[in-house]
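A single protein chain has been omitted; all remaining protein chains appear in their positions.
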Amino acid sequence: MQLMSNKRKITGLLATATCSLLNQNAVAQEIPGWYVDTAVLGYTEKDRVDAVEPVINATRIFDDGAKLNVKFVLDSLTGASPNGATISDQIQTFTRPSGRGGYVTPAGELPLDDTFKDTRSALSANYEFSLNRLTRLSAGLAFSDEYDFTSIGFNSSVARDFNNKNTTLLLGFAYESDTITPEGGIPVRFGSVRLNPGRGPKWEDEEREREGGDEDKTVTDFLVGVTQVINQRMLMQLNYSFSSSDGYHTDPFKVLSVVDRTSGRPLDYLYENRPDSREKQSIYWKTKYSLINGNVLDLSYRYLWDDWDIVSHTVDARYLFDLTDRLYLEPHVRYYTQQEAEFFSHSLRSGDALPQYASADYRLGAFDGLTYGTKLGYRLSNRSEVSMRLEFYDQRGDTVGTPIGIQNNYDLFPNLDATIFQLSYSIRF
Amino acid sequence: MSEAIQRPTRLVRKGTLWVGQFEAMASPCEILMSLDAREVAEELLQLAASEAWRVEQKYSRYRDDGIVPRINHSNGQPVSVDPETAQLLDFAWQCYTLSEGLFDITSGILRKAWSFQAGAAVPNAEDIAALMPLIGLDKAHWQSPDLTLPAGMQIDFGGIGKEYAVDRTLAQLQQRADVPLLVNFGGDIACNRCPDPEQPWRIGIEAPSRQGEALEMVAVQSGALATSGSSYRYLLSEGRRYGHVLNPRTGWPVEEPPLSVTVAASTCTEAGMLATFAMLHGRDAEVFLEKQEVRYWLVR
Partner (left out) sequence: MKRLIPAVLACLLLNACSSLGVQAWERGTLAKEEMQLVSDPLAAAFDEHIYFSKEASSGGAGFGGGGCGCN
């Protein structure tokens, strides 16, 4: 019998067929089974907040590649946090946000509210499955509860592979609804804070101070991302995110000092007031590069801007290298810088008309953050690993606007030095 | 599910390499690993052996609870298969089309008529003709993940399994440890990269006529080699030689197949398919291989 096929070149088609045959289970983390990760995070700020956060995360990968993930987090927080008031050369006295009792800040020190003590528990679940060979769908629920705050959220995404699985397009959507119920109620916007009599302005009418029991906020997020395999050693990701939140954005525990327009000494303290909506956008770029010696470089940059005039840049670099066959080290550096929100102010000047919005929350101010540290990991076997991470996070702020009187003598931004420690253990069954 | 295969494994140090050995798919298997830590080498060896044994067990024609007997005994009823088998069926289907029916996973039924044991006779033309309606993958209905095979037909993955296992094993080992590795299952070979550009892997290609003696030493940095051989199994009848490479389109042996064909390609699966296709082209094997523009070694 005379065959026709010996005249045809079939290597191209055969290679394509082989590609799809061998593509299955290409990634180690896609082998069916149970994956359990446990970790505990210790977070300590010098003279301020301490947090301990244990986590357990379990993932089941089914034979058909579907993935079910359940995660539980406990987060207990204690310590002090800046209340927004500026430093004075006199003793300052504040009532606690709950309305019960007060605290005194010595002259020349940053006013800190030391009442923070809260435990947050968060539970989330996510299910991901293949619709067909190129498309994956994912849906998740998240629930978080603490003493004065409840959040419930939903998210969903679709990922589609193109170009021989070298390009992945991701579309995501997330919705979150938050309720805050501060002890003592929601303060009146720009309402005067109750003060100890005898020092500074007099406390006015208690009934006018707080408006009601709770406030809500909803957050809607959209994400479009492209991941591209560049070559055998490199891949890149580019995301655009849009986030819109509506509702109560004010921090009920934060105040602003009203200072004398010449001396800069506090005359009154007002509850802060923020806009009722925020639209935030970001561009995120990330690359992973494996060097010829097997070391891995992880580099990312985020540019973020919003309609509160906040603009931030984040650069993050990690470099993983093996010390032995089992032991690896991953140093990490992160640099963050942000520009202040349009309504950020260290204090208000007496005699000036109240602005529409104002907050002295340092997190809305202008500052730089630097994180540096390392992770040390040990692969016990191909199924289990232990690791620890030690990092330092420092925030250094800029003075926004012109300091008044005594404010010139102090650093108005509450500089922050924090230590991050994490211990993890992962195992696959 | 029946007991997983467990056979002895052996790990020996040869120069700067760890060499792991075991047996799978009726062949001696070998893993060459360029690394120092013995425990890592042992772990890789166990990983390789369990993957080879897994493929052997999963696609065995003989284990009653396996997917292949389940399909072969489906009696014309649709069988829903797992994702891995679906990928293999997709691939078998593409190979059937690419080879214009020369490579056919339903051709194994010809074993009922053809035996190459000593003393076996050449079958009657009628016996062959009776089997022909049961051959041809195009007679099956494949709509992933459901396969409907007409009653009486059979499939087997014998022509794909070993090379597939080589590629899968190499990929899994490399995920565990990104070191220079070579996987050799009974002469079907794949490697990721060599220990040193100055020192490529050296692979001997055997000449079937002088078994055990290397015909040629080939230096390989990365990629795969696979061999298809017609070996010594043939029947002689009335001065005619009937080789054991059967053409599924006729039911009769391919005319003048080479004694052995070795092909180099990026993956072992691809190399194995090209070697098999070449063998099925018989006297036109060289013409076919030249057309494919691949490196090959052929013995007549």
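A few points about this structure:
Order of writing sets the chain letters: A and B. Residues in each chain are counted from 1.
In this section, contacts are C-beta pairs under 8 Å (C-beta built on N, C-alpha and C of every residue); 3 or more make two chains touch, one makes a residue touch a chain.
Everything quoted here is computed from the prediction, not taken from an experiment.
Among A:76, A:90 or A:124, the one in contact with the hidden chain is A:124.
Within the set A:296, A:317 or A:427, the residue that contacts the chain not displayed is A:296. Only one of A:227, A:257, A:273 or A:347 touches the absent chain when the whole complex is considered: A:227. In the full complex, subunit B touches the omitted chain through residues 167, 170-171, 174-175, 178, 192, 200, 215-216, 218-223, 264-267, 286, 293-300. Interface residues of subunit A with the unshown chain, by the touch rule above, are 11-12, 14-16, 18-23, 26-29, 37, 39, 41, 43, 53, 55, 57, 71, 73, 75, 77, 118, 120, 122-124, 126, 140, 142-144, 146, 148-149, 151, 153, 155, 157, 163-167, 172, 174, 176, 178, 180, 219, 221, 223, 225, 227-233, 235, 237, 239, 241, 243, 251, 280, 282-284, 286, 288, 290, 296, 298, 300, 302, 304, 306, 308, 310, 312, 314, 320, 336, 338, 341, 363-364, 369, 375, 387, 389, 393, 395, 416, 418, 420, 422, 424.
Convention: only the chains that are shown with their structure count from here on.
Averaged C-alpha coordinates put the centre of subunit A at 52 Å from the centre of subunit B. Residues of subunit A that touch subunit B in their complex: 1, 3-11, 13-15, 17-18, 20-22, 24-28, 63-65, 294, 324-326, 381-382. By the touch criterion given at the top, residues 35-37, 40, 43, 47, 82-84, 87-88, 90-91, 94-95, 98-100, 102, 164, 167-168, 171, 175-178, 247, 249-250, 265-267, 269-270, 273-274, 277, 281, 284, 287-288, 291-294 of subunit B touch subunit A in their complex.
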